[in-house]
Every structure is written in structure tokens, then in C-alpha cells.
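Below: one structure in C-alpha cells.
Removed: one protein chain of the complex. Kept in place: all other protein chains.
Let's look at chain A:
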Amino acid sequence: MIHSLNPTMKAITIIMPAILLSFSFDIITPAIMFIYILILTFFFSKLNIKKWLFYFIPMSFFALGLAWMTMLYTDGRYATGPIIFSFLSFDIRMGSIIVSISLALRSLCFIGLSLLFAFTTDPTKFMLSLMQQARLSPKLTYGILAGYRFVPTFRHELDMLKKAHRIRGFGHAKGWRNLVEQMKQYFIPLLAGAIRKAERVAIAMESKGFTGSKERTYYTVMKIKFTDYLFLSIMLIILIIAYYVSYRLGTLNIFGHRITP
């Protein structure tokens, strides 16, 4: 199950196809990856499909917008083949349609991978794993976790600020034009409060003997298991298969260069 994988290894596994997929400008390669990502999402993770769709559908509109822009303004290297249809003064060629579908599928892959990571990873465990596996310094790790902990208190503080302003008969700046005014009213005091707390936390950490040394013990020990390597290998194998199938079908296109067997 994807929930129990090591967060750092999971992050690497998910970044890898995101970068390696960037070479392809054909339809087959990202399509195969996208199918694999959907299989992972629906069969190998226990996430709530409704919640997943709630994020996936709005994000996919961006992919469509991207495809539309690509279709209209395709570079000459890609805009080949017969004219399929015309829109205003744009002539849309076969090549443009192919490359725009490719880019849309690529961004759908990115979205799918990202949601897969976000929905199956515990933030604290991800930080602990970055410290223990990716050698992030304990000072930074615990600093970030402390900063992260402040966030829920922001809402409470904002509420307090608003009430304090009202008690003193100080109006609430509204609308877009008063954006700067609003920023001064709420954002600066909130941030100032957070900075004050940061200083206090730093002093408290040091006074309790936190040195930030890397030779320390951990309450929660994060490990890399066999399944983490398995997940990484399968992801890479599917990626290679995707490129190979596209190559065999004669559709492979790397940065505008058709590569055929």
C-alpha cells in the first residue's frame, strides 16, 4: 500500500517520472504513464475517490487551458500535417493537436502523481524522513515543524485582531482597493507575532539542550524497506515501457525529433 511507503523514497519515485516525462512530445508515452498512475490511485491506495475527484477535476481544467494555448500557438517544428480546422485567424494542424494533447496528458500525469503523494503522506513523517534519510539538518527539520505548528493558531489570532480592532472602533478595510490597507491591518501584525514566537521557540529549544547535532537519537525511526525500492523500480520500468511502446509504434517524439524504429 502506498500509505506505508517511506515518504522520502516516495517523493523521489514521484519526482522521477515528472522529470523524465518532460522529454516526450507524443501522445502514447504520457498516456501509458497516466493509466499506470490511475491504477496506482484506484487500486493501491486507500484514498477517498470523491475527495480525489474534488481536487482532480478543477486541476484538469488547467491542463485543458494549457492544451488550448498550445494548439493555437504551436511552434513551426510541431505544427505539421494537414489543417484540421480553423479558429478565427488560426489554422490548426494535425501536429498541433497531437502536441497539445501530449502536453495536457503530461500535466494530468503531474496532477495525478501529486495528488497520490499528498493524499497518502503524513506531513510530520515526511519531515522526519527528510531528516533521517535525506540528511536534512535537525535544526531545519525541527524549525520547520515548529513553524508548521504555528499555522493553526493564526486563525485564532486573526479573530482576536479583528475583535480588538472592532472594540476600538477601527473599521475593517474592504475590497480590492484597500488590499494594501488590509495587509497592514492584519498581515503585518500576524507575521510580527509569528516572528516573536519564532525567537522564543529558538531560545526555548537551546535552553532545553537542543544542539542541532546530527548524532542524536529519534523517537520515531523512519526506515527504507524493500517495498520502497520495489515501488521506485516499477515506476521506472513502466516509464521505460511507455517510451519503448511509443518507439515501437513509431510515434516517439523527443523535443520535436521523430524517432522511429
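Methods note: a residue touches a chain if its C-beta (ideal position, glycine included) is under 8 Å from a C-beta of that chain, and two chains touch if they have at least 3 such contacts; residues count from 1.
Just so it is clear, contacts and distances are computed from a predicted model.
Peer 1: Would you mind picking the UniProt name of the chain not drawn here, from "Transglutaminase-like enzyme, putative cysteine protease", "Molybdopterin-dependent oxidoreductase", "Cytochrome-c oxidase" or "ECF transporter S component"?
Peer 2: Per the UniProt record, the undisplayed chain of the complex is "ECF transporter S component".
Peer 1: Who touches the missing chain here, A:Met69, A:Met160 or A:Ile240?
Peer 2: A:Met69
Peer 1: Which residue among A:Ile35, A:Ile49 or A:Ala192 touches the omitted chain?
Peer 2: Checking each option in A:Ile35, A:Ile49 or A:Ala192, the one touching the absent chain turns out to be A:Ala192.
Peer 1: What is the set of chain A residues that contact the non-displayed chain in the whole complex?
Peer 2: 10-12, 14-15, 18-19, 22, 25, 55, 58-59, 62, 65-66, 68-78, 90, 99-100, 102-103, 106-107, 110-111, 113-115, 117-119, 123, 126-127, 130, 139-140, 143-144, 146-148, 150-151, 183-184, 188-189, 191-192, 194-199, 201-203, 205-206, 210, 212, 255-256
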